[in-house]
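Please see the structure below; I have some questions.
Removed from the display is one protein chain of the complex; every other protein chain stays in position.
By written order: A and B. Residues from 1 in each chain.
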Amino acid sequence: METATDIVLLALLAATAVGLVRIRNLFAVVMLAGIYSLLSAGLFTVLDAVDVAFTEAAVGAGISTVLFLGALALVGHREKKPTRTGRMQVLPLAVVLITGAALVYGTMDLPPFGDAANPVHHRVADHYLEETYHEIGVPNVVTAVLASYRGYDTMGETTVVFAAAVGVMLLLGGGARRRRGGAAPASESESE
Amino acid sequence: MMSELLSQVVGSYNYWIVVFLMMTGFYILISRGNLIKKLVGLNVFQTSVFMLYISLGKITGGTAPILVDDPEALYSNPLPHVLILTAIVVGIATTSVGLALAVRIKEAYGTVEEDEINEIEAGIDDRRAPGRAALRGP
Partner (left out) sequence: MREELVLRVGAKVLAPFIVAFALYVHFHGDYSPGGGFQAGVILVAAFVLLVLVYGLEAVQQVLPPRFVQACAAVGVLLYAGTGIVTMLLGANYLGYNVLAHDPEHGQHYGILLVEAGVLITVFGVMATIFYHLAGRGRSE
């Protein structure tokens, strides 16, 4: 059952991603990205990462969509039709196919999916699962690792989030300004 | 034996779809000129990396890493969950810096299409140094 859900969700994610490439109306793209986030939240639940699923559903499908829509209201929601020549469209596809082939080759060496003997599941992970109840006393191991065992890490992340807010304030803080002195359209006509 | 084979296929399937999603995001990023679309592509790429991490942390037959009374319970690896949980929030914070940049670019150039911005920039360069336009040809 778990396996079937996993397969279906991943197939839906792949289909959504193809839709994201093809659709040109940016409103539809942003809504589809919200669906993509919700599907991945479902996938995280199937893969036992309930905390991550919760975060992805709240952040990816919720706030992220709102922020994208807020930005779209300011920059317009039409994507221009690609005007590039044939060669310029083939090049990205070639790059992506070659990189993808290399990555698929790399997955051959990954440990088997879901095997409890994989090296990643031992050393620190064992310690967290066995000792959390005695050392920290909270049942949710993710919270214990997040706030206590790896508190430095989380503090760094919190600081990064704060720095992002400072960045947005610096970029958008000055109030809306007009295009700079009409210089841009004038130069456009000159270059033609 | 049959289920073993199936789980093997499913394991590779997870990784392959992750690679497919990663490359889709990468393709949007390098082939589309619209800055908002590029940010969506970055997000797709980013989420695929999250899926890779969470797939690596999964143990078949395991349960979510919230301790229960059963001493025989098998838990999935909590470490990738912690890393990805914080990465999601940092991801949206950095994405919003990208959105803010796109808004400022729209205000400065009147467009968020990469090629139009390049044209405007080229025009400005030509006015400052007319010789360069001649070098570039018609």
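FYI, contacts are C-beta pairs under 8 Å (C-beta built on N, C-alpha and C of every residue); 3 or more make two chains touch, one makes a residue touch a chain.
Everything numeric in this text was worked out from a predicted model, so none of it was measured.
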{"item": "Selected from A:L32, A:A58 or A:V95 as touching the chain missing from the view", "value": "A:A58"}
{"item": "Option touching the unshown chain, where A:V66, A:A102 or A:A116 are the choices", "value": "A:V66"}
{"item": "On subunit B, residues whose C-beta touches the chain left out of the figure", "value": "64, 66, 85-86, 88-89, 92-93, 96, 99-100, 103"}
{"item": "Residues in subunit A touching the chain absent from view", "value": "50-51, 53-55, 58-59, 62-63, 66-67, 70-71, 73-74, 135-140, 142-144, 146-148, 151-152, 154-155, 158-159, 161-162, 164-165, 168-169, 172-173, 175-176, 178"}
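Simple rule for what comes next: only the chains that are shown with their structure count from here on.
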{"item": "Distance from subunit B to subunit A - Cα centre to Cα centre, in angstrom", "value": "5"}
{"item": "Subunit B-facing residues of subunit A, complex", "value": "3, 6-7, 10-11, 13-14, 17-18, 20-21, 26, 29-30, 33, 36-37, 40, 43-44, 47-52, 55-56, 59-60, 63-64, 67-68, 70-72, 74-76, 79-80, 82-84, 89, 92-93, 95-97, 99-100, 103-104, 107, 110-116, 118, 120-121, 124-125, 128-129, 132-133, 139-142, 145-146, 150, 153-154, 157, 160-161, 164-165, 167-168, 171-172, 176-180, 183-185, 187-188, 190-191"}
{"item": "Residue ranges of subunit B touching subunit A (in the complex, touch as defined)", "value": "6-8, 10-17, 19-28, 30-37, 39-41, 43-44, 47, 50-51, 54-68, 74-97, 99-104, 106-110, 112-113, 115-116, 119-120, 122-124, 126-127, 133"}
